[in-house]
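Missing here: one protein chain of the complex. Every other protein chain is in place.
Right after this comes subunit A.
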Amino acid sequence: MTSRLIGLTPSRRTVLGGLAASGAALALPARFASAQSAAPIKLGFQLHRTGIGAAYGRWYERTAQAALTLVNEAGGINGRPVEILFEDDGTDPKRGAEVMEKFASQSNCDAVFGALFSHVVVGTAPRAGELKMPYLVCSEGHHVASGKMNRWTLQPGITDVKSQVQAMAPWISSTLGKKVTMIFPDYAFGHDHRDAFVPAIQAAGGEVIEQIAIPPTETSFTRYLPRIPSDTEVIYHVMVGPAVLTFVKELGEFYGSGDRPQIFGFIDSLEAVNIASPGLEFLEGTHFWEGHCRYLQEDAGEHEATYRAAVGVDDTGASLADAKDVSTYAHMFSVWETLFILKAGMEAAGYQGPADRQKLVEAIEAMTDMPYGIEHPQGAKTFNGKTHQVFGLQYISKVEGGKLVKVHTTSPEDGMYPDEADYTSMSF
């Protein structure tokens, strides 16, 4: 009886064991919660590592890594470390959508960003909407602001082509000439330029006197050049891809050493290409739009040097490690800025995990002013939450001595246009 009672009495070992077990059980939720809050924020990066966008992809990855380092050094997001999962989309819309599914369903990412090429963005956005994944694109396309995407797709890191072209027109008309001949690729990218520039130059007192649409399969442009009217004052070109080198060479041969119209182009054609390459001498004295000045300018902002050092770019826009490796400097800032917007959005939303993705989108939609700083080294911007599109500065540079020298900076207002959509009225 006694022994049975003793047996029921807790021994020291039992008590200690029980206490230890209780303590462990009590500590579990705390440890779990701690692990939850300390778990990294996972961001998916849709990377054009292969395919037609590979030159951009290489630099976008470096830029994202550099921004990530800075974000983590500054304490991450909401005190949590951040990691980026890079996945090659082959610059292909089918693979782009698959990569989005991988980020959402397998990796359980908190948000996805980084895509540049329009067809990848347009092919991926429906899946982002269905998977309810914040999808922050860096594509310049007008498809976001035009209302063709969905509530989950935003473009807060770079202006769209309509805004860029519209901002160029007044300066072209007032400085270079009023009679413009456009030479553009005969597909969506070129059509966007045509559709935006023709009314913009008219509003600025100029006119497009000829539109020369080049079929995408052309490798030689000689037969199109005689169509440039003799009274052309400005040639506006937006050729892209490897053919641009041939285009410039043949344009140079067409005009020879005689008088030529002023020439204005978009640097998209020559991203990752050394402007002083043999064959590009004809570009001397011509003008380019730049999203961000490739060559370090005398009046560069206070954060320019820090940004260049972080992304590994020298004063000429080439890699610090290899001077032949020219960056896609005019565009890649969008990746940097988008990561900082994600940080700001998550912190504003008190983001805890994927259940808060909607709050993140709403927090970004609520953003307006994005002042110049290390988070926005390209320049101050204004975000339009209704259209999911940011507006900002544009730069015009002139090729002088084989370098791009900035001659004009537009204001954000130059590129603004009436809203064409209101995503905030759409459901999630």
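Rule of thumb we're sticking to: a residue touches a chain if its C-beta (ideal position, glycine included) is under 8 Å from a C-beta of that chain, and two chains touch if they have at least 3 such contacts; residues count from 1.
Here is the rule we use: contacts and distances are computed from a predicted model.
Asker: Would you mind picking the UniProt name of the chain not drawn here, from "Imidazolonepropionase", "Ribulose bisphosphate carboxylase large chain", "Branched-chain amino acid ABC transporter permease" or "C-type cytochrome domain-containing protein"?
Answerer: Record says "Branched-chain amino acid ABC transporter permease".
Asker: Please identify which residue in A:53, A:76, A:123 or A:345 touches the non-displayed chain.
Answerer: A:123
Asker: Thinking of the whole complex, not just what is shown, which of A:143, A:292, A:308 or A:357 touches the missing chain?
Answerer: Residue touching the absent chain, from the options given: A:143.
Asker: For subunit A, which residues touch the unseen chain?
Answerer: Its contact residues with the unshown chain are 49-50, 87-88, 92-95, 97-98, 101-102, 105-106, 118-119, 122-123, 125-127, 129-130, 141, 143, 148-150, 186-189, 191, 215-217.
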